[in-house]
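Here it is, the structure, as structure tokens.
For this depiction, one protein chain was excluded, whereas all remaining protein chains were kept in their positions.
Let's turn to chain A:
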Amino acid sequence: MNAESAIDLPAPVTRARTGTPLPAGIGTRDPAWARRLLIGLALAFIGLMLVLPLVAVFVEALHDGVGKYLSSIANPDAWSAIRLTLIVAAIAVPLNLVFGLCAAWSIAKFEFRGKSLLITFIDLPFSVSPVISGLIYVLLYGAHGWFGPFLAEHGIKIIFTVTGLVLATIFVTFPFIARELIPLMQEQGTEEEEAAISLGAGGLQTFFRVTLPNVAWGLLYGVLLCNARAMGEFGAVSVVSGHIRGQTNTMPLHVEILYNEYDFVGAFAVASLLALLALVTLVGKSILEWRIGRRLARGGH
């Protein structure tokens, strides 16, 4: 069975071996000066609009030396903002993980009426301005909102509390995980699950041994994006927070307050933490994309 044991060599390897150069794209080649100009423009734009601000954050944060930088971060209010941001993300991300999995599962594996409507609704937070998302919650749960009197009667406070922050964050970050999983699960279909059950696996065994591992990298990718947004969210959170220092201030809100108080080093010190988070997310995202891409290339289906 020689046909069976043959392993396809990827084309680039073959090419490298035979040493044949890639044929030039005839007719699609731009003159050298145009290429240089375009690449130069793109690089200049990225440098000016993306890299320079990022550098500025760290330069400003360290403007008065490392000591001042560290003491700005160690400030109790800053600490409380960092803690709060982590708590909000720690609640919102797992909840969205569960919601996202449920939504993706039901959309990918079942046929039901109103499916396309559900998909549209999942995208809603992407298309609504975050400030509006925050206002919706104030309108619903605020003192003068629809459920305001009911909540007040039962002594439940949502707006200007951590609960409100969590709700607003969940709303804004809802699509990230579901959006990542839906196409992945749709492409994989239900055959592997059917196979698992025909081999005697139960529902949970099938989920944890077959479904989850198959979407693991995509899921991680979605969690990463969701987490970055949850920690960095400003608009929606700003509306429901009430900006109570040490209590309902997340990192982005704290940055704004410090900046408005002309505490530039403090503002940029906290901002540098957010920037670091962004860089870590970027690296993680690249690694995951590389892994997913490699799996896809290897899988070929």
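The working rule: a contact is a pair of C-beta atoms (placed from the backbone, for glycine too) under 8 Å apart; a residue touches a chain by one contact, two chains touch by 3 or more; residues count from 1.
FYI, contacts and distances are computed from a predicted model.
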Name under which UniProt lists the unshown chain, selected from "Cell wall protein", "Spore coat associated protein CotJA", "Sulfate/molybdate ABC transporter ATP-binding protein" or "Universal stress protein": "Sulfate/molybdate ABC transporter ATP-binding protein"
Sole residue of A:Leu70, A:Val131 or A:Ala195 that reaches the chain not shown, by the stated touch rule: A:Ala195
Absent-chain contact - pick from A:His63, A:Lys115 or A:Arg209: A:Arg209
Contact footprint on chain A, counting only the chain that is left out: 1, 3-7, 191-192, 194-202, 205, 209-210, 213-214, 216, 298-301
